[in-house]
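As you look at this complex, bear in mind that one protein chain is not there, while each of the others sits in place.
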Amino acid sequence: MSILLNKETKVIVQAITGREGGFHARLMKEYGTQVVGGVTPGKGRQTVLDDVPVFNTVKQAVEETGATASCIFVRAEHNAADAVMEAADAQVPLIVCITEGIPQQDMVKAVDFVKQQGVRLIGGNCPGLITPGDAKIGIMPGHIHTPGPVGIVSRSGTLTYEVVVNLSRVGIGQTTVVGIGGDPILGTRFVDVLPLFEADPETKAVVLCGEIGGSDEEVAAEYIKSMTKPVVSFISGRTAPEGKRMGHAGAIISGRSGTPQAKVDALNAAGATVADSLADIPDMVQKLLS
Amino acid sequence: MSILLNKETKVIVQAITGREGGFHARLMKEYGTQVVGGVTPGKGRQTVLDDVPVFNTVKQAVEETGATASCIFVRAEHNAADAVMEAADAQVPLIVCITEGIPQQDMVKAVDFVKQQGVRLIGGNCPGLITPGDAKIGIMPGHIHTPGPVGIVSRSGTLTYEVVVNLSRVGIGQTTVVGIGGDPILGTRFVDVLPLFEADPETKAVVLCGEIGGSDEEVAAEYIKSMTKPVVSFISGRTAPEGKRMGHAGAIISGRSGTPQAKVDALNAAGATVADSLADIPDMVQKLLS
Amino acid sequence: MKIHEYQAKELLRKYNVPTPRGEVAETPEQVREIAERFGGVVAVKAQVHIGGRGKAGGIKVAKNPEEAEEKARQILGMDIKGFTVNKVLVEEGIDIKEEYYLGVIVDREAGRNAVMVSSAGGMDIEEVAAETPEKIAKAWAYPGRGLLPFQINRLIFDAGINPAVRKEAAQFLRALFDCYLGVDATLAEINPLVVTGDGKVIAADAKIDIDDNAMFRHPDLEAYRDEEGAENPLDAEARRRGINYVHLGGEVGIIGNGAGLVMATLDEVKRAGGNAANFLDIGGGAQADLVANSLDLVLSDPNVKGVVFNIFGGITRGDEVAKGILEGVGRLDVKVPIVVRLTGTNEEEGRAILRGSQVIPAETMQEAAREIVRRSRE
Partner (left out) sequence: MKIHEYQAKELLRKYNVPTPRGEVAETPEQVREIAERFGGVVAVKAQVHIGGRGKAGGIKVAKNPEEAEEKARQILGMDIKGFTVNKVLVEEGIDIKEEYYLGVIVDREAGRNAVMVSSAGGMDIEEVAAETPEKIAKAWAYPGRGLLPFQINRLIFDAGINPAVRKEAAQFLRALFDCYLGVDATLAEINPLVVTGDGKVIAADAKIDIDDNAMFRHPDLEAYRDEEGAENPLDAEARRRGINYVHLGGEVGIIGNGAGLVMATLDEVKRAGGNAANFLDIGGGAQADLVANSLDLVLSDPNVKGVVFNIFGGITRGDEVAKGILEGVGRLDVKVPIVVRLTGTNEEEGRAILRGSQVIPAETMQEAAREIVRRSRE
């Protein structure tokens, strides 16, 4: 078992004929993901990556391939938010938006639209998700992951890879690793993913990687109180000075909420062990698993 | 029993300080309806009709009175659609919009909004609804109604009164009479009301009053096929020439759908007896009840 | 409110929807002058509030100004299905390469605005809808959000619009939809939507209906109202007086309150063997003055041999209606029978007012219908 994604998931790639889209579609396919089609308006009827058909619209792609997920590489200036809404309108159950730099107001509209359509959006500006050994949707390096009992959910890309490598190195594998992205407006938040891990029988422990800015970690902590499974957490940017922008738009400390200490306190209070250093995570997880 | 409305329903009146709103709020109160408050922006803290408090906003009115329904008399030019959305935003479960002449594009937005908020809108441009002997929300003359076993749903106001009078005259009373209104864009359609009558144990038969234009009667006929309770129907405007506008914006015969014959055929095929004349309805209902 | 093609195109231009260069004219001489200025081929198009102009000979192409004047002479004053042609639109000839159909309407059932695009342009779209519905691409705009870019894209691909003009077609669709919402239209039809030889996407014809209920937001559009070409002068007169009247051409005048009730009265008159002269709804809460005015209007129809009132008092008060009837009867020298069926609020007071007058009372609407049909034949 796993969450959200497995071998059966049929994935289409929006902007598959672009540089990024094509490159990662190939890597996904090589990892074992069922990449059943691509979408690029105006390039319908082409075939890429040997046998992957390209369609002009998501609707057509879904009708012809039975896709159950979409991975979006459409550039922000090319209206990535519209691409998200197109997938939602076509009732694609799982939409993963890799695109970074989407204007916040576009995301406000897209996230609301996705909710209305009753489908799930992960991202934007996220690395995607992977069920090690089964399939991946996104841009994470597949080879560092190992199948195993730990669910990981994270706001940061490379930071997650670091956690995964450290876990894999000591022989602790992952059920599913979900990168929710670091933007202020997101389709899926910690609190949306945690219940899935809680319900997944194969997941025995969860690692939550947060960072400064926003209050998603505090909201997650509320939910963690009710969880039966152990959670290890890490907050990145704890030494960053207030009010400094750190790349992720989310990483702004504004006012009273979002301070790293508030997050650490909330997580500790909820019983989620907080690691001071990334290096400590494997040991902490190992202890909780045994 | 009854549907939608009973003695417990707590009603606020939007635009209660207006001529129409005030007049009908009084009539509703006299009929026995719990009129618990009114809303007119800028006239908060006044009291009207002896003991009915006026509020500036629907939200405040709901918070202070526990209202479960709202009756809207706000004029179209004063943004009646916004008044509908205000009630929906305040989570009023039943919104009855009496206002006529609301622009269609305003209603497109308002009806969609109401659905998103998960509440019910009846109208616009409707007479409202009445549970005889219990309560009424709207502008129908209360005294012509009698409690009894027949549910009535209608697109037309005065036509409904005619049906009610004819039924009451021969001693056939009504559970609830719902005037859904005659506009093209409506909050509630025949097919939304019929299941309520079907589920109401006291309702033994249903009268459906349609008219030319649109295809709501055809859609209703589909549902009637599955109903266990007998339905008598009537279509007004059967002799009206094609393409003539008959006051109700809905009453335009356009293209293939909406012709009176199509409606009659669909209703007949669904087993809903179609009355040729309003005068025939009481006999037909009597037969079905016995 | 129906508006003319030339008016619709004026609106379209305001929203940057490409249209052919054109000017409106009321005389053949004006048409010649316009054609001279345009140079080359022009189309002369009758401006009437009815479909099927083309088949009726209301649209003609002219190769030069002389021919344009001649064609205008044929079209101006022409009768198209009861509508007199008072104006023509003179348009520059366009180089038609492809024709499409484009329509935006309020879809009652969906409660949304529907956009339809089809490669079967220039044809009768209802026939296409009935026989080859797969040839019509459809999208429903999301309320508040409008027509989203991906929907426009999909419409273009699904309708099989020439990929070479995809960008132009998308701009056209966006602009048209903006216009549709901007002017509170309930219908906007471009048939045909033309792709020209040089790759332009342009509205060759245009039909726009404006929502009467939204006219309070568009006082400027009041100037577009043109009752002159209407089927019957009584319709125009009713509009001026603010009365909800539809001319139907029979001999029994019908006045009532509530559209459904009036329509049912029409049906009863028909069942009794008569023909309705009109539909007239005095609405809710009518005052005596409106009632008198309505009677006045109905009686100004020379075909009318009798008038039936069917009033169910609710907000409308029976005594007010009765007063209005007497006022109307007093004002005019009424020679035809008037049957009144009055019930509901203040029915007693109303009947008392009418007692002793020339007005014939009836108990039910069926009785009223039979009575007026019988008496109007006498």
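Read from first to last, the chains carry the letters A, B and C; within each, the first residue is number 1.
One rule holds in what follows: a contact is a pair of C-beta atoms (placed from the backbone, for glycine too) under 8 Å apart; a residue touches a chain by one contact, two chains touch by 3 or more.
Keep in mind it's a predicted model, so treat the numbers as computed, not measured.
**Student:** Going by the stated contact criterion, tell me the shown chains that border the hidden chain.
**Tutor:** A, B, C
**Student:** Could you tell which one of A:Met1, A:Val170, A:Ala199 or A:Ala279 touches the chain left off the display?
**Tutor:** Final answer for the missing-chain contact: A:Ala279.
**Student:** So which of B:Val36, B:Val58 or B:Val111 would be touching the chain we can't see?
**Tutor:** In the complete complex, the chain left out is touched by residue B:Val58.
**Student:** If you put the missing chain back, which residues of chain B would it touch?
**Tutor:** 41-42, 44, 56-60, 79, 82-83, 85-86, 89, 109, 113
**Student:** Determine and list the chain C residues touching the chain excluded from the picture.
**Tutor:** 142, 144-145
**Student:** Footprint of the hidden chain on chain A, which residues?
**Tutor:** Here the touching residues of chain A are 20, 76-77, 100-109, 111-113, 127, 139-141, 144, 154-162, 165, 182, 184-186, 209, 211-212, 214-216, 219, 234, 236-241, 244-251, 255-256, 276-279.
By definition in this document, only the chains that are shown with their structure count from here on.
**Student:** Chain contact topology under the given definition, line, ring, star, complete or other?
**Tutor:** Here the contact pattern is a line, an open path with two ends.
**Student:** Compared with chain C, which chain's mean CA position is the farthest off?
**Tutor:** A
**Student:** With centres defined from CA atoms, tell me which chain sits nearest the overall protein centre.
**Tutor:** B
**Student:** Averaging over Cα atoms per chain, report the distance between chain B and chain C in Å.
**Tutor:** The computed centroid separation for chain B versus chain C comes out at 28 Å.
**Student:** Show the residues in chain A shared as contacts by 2 or more other chains, in ascending order.
**Tutor:** none
**Student:** Give me the residue numbers in chain C that touch at least two other chains, ranges are fine.
**Tutor:** As it turns out, chain C has residues touching two or more other chains at 142.
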